[in-house]
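Apart from one protein chain that is not included, each protein chain of the complex appears where it belongs.
The block that comes next holds subunit A.
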Amino acid sequence: MLDLANLNVSYGKQKVLRDVTLSLQAREVVALIGSNAAGKSTALRTTAGLKKAESGTISFAGKDISALSTVDRVQSGLVLVPEGRQIFPRLSVEENLLMGAYHRADRNHLDGDLERIFAMFVRLKERRNQRAGSMSGGEQQMLAIGRGLMSRPKVMLLDEPTLGLAPIIIEELGSIVRGLAREGLAILLAEQNAMMALGCADRAYILQSGGIVMSGDAKQLSDTPEVKQMYLGT
């Protein structure tokens, strides 16, 4: 579904990603785990087209999309739910969701899509006319995910969704991610919270100072001593 091959990315002279290669199949949740500044966000932003790669290719559904703009990537079904939610604080919850479908040809017939999102996130329904900026962090994260879903993506890139959220909300997020994958969405989940990420992913990659140092089945990874010691704190 999504393949990154030998991706190299720099900010000025600082090399942020070195030869990153990873793949994501349909209906799969893949975690990209790493500490702060390991390059997770950069990997996702480059995949979404917000940052240019120096070398390497990004292919999506069998096509090389490296040269496409962010908007074209969104249109072809690749959506990024950015770090820090980045909702539109002065729009209502419903308007935020509608913006997610901005580029769709059938954007004037979104009632079904809205109902689907509201069924998934009941609290968003209760607050549909409230200003998005006045909601709690957890609610804003759900809104950001819902807004991403409104574009009817095939692949969702989820950047650090657990940031600043309470444990109980993190748990809820995990089951939402699993549920979305069951419905057919492929998800690349960048997380510092390895416990949560390994708990809901099928496979995982471990990113360290810009390079992938380990990868494999999520269960197996969470049993390896290095991962336990460095990322799970057990």
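In this text, a contact is a pair of C-beta atoms (placed from the backbone, for glycine too) under 8 Å apart; a residue touches a chain by one contact, two chains touch by 3 or more; residues count from 1.
Keep this in mind: contacts and distances are computed from a predicted model.
Colleague: Looking only at the UniProt record of the hidden chain, which name from "Sigma-70 family RNA polymerase sigma factor", "Branched-chain amino acid transport system permease protein", "Probable membrane transporter protein" or "Carbon-phosphorus lyase complex subunit" is the right one?
Modeller: "Branched-chain amino acid transport system permease protein"
Colleague: Which one touches the absent chain: A:57, A:70, A:130 or A:209?
Modeller: That would be A:70, which touches the missing chain.
Colleague: Have a look at A:5, A:61 or A:99 and name the one touching the chain we're not showing.
Modeller: A:99
Colleague: From the list A:79, A:142, A:155 or A:170, which touches the chain that is not on show?
Modeller: Answer from the full complex: A:79 touches the omitted chain.
Colleague: Where the complex has a chain not shown, which of A:107, A:154, A:178 or A:228 is the residue touching it?
Modeller: Spelled out, the listed residue whose C-beta touches the missing chain is A:107.
Colleague: Residues of subunit A in contact with the chain that isn't shown?
Modeller: 48, 50, 70-71, 74-75, 79-80, 82, 86-91, 95, 98-100, 102-103, 107, 147, 151
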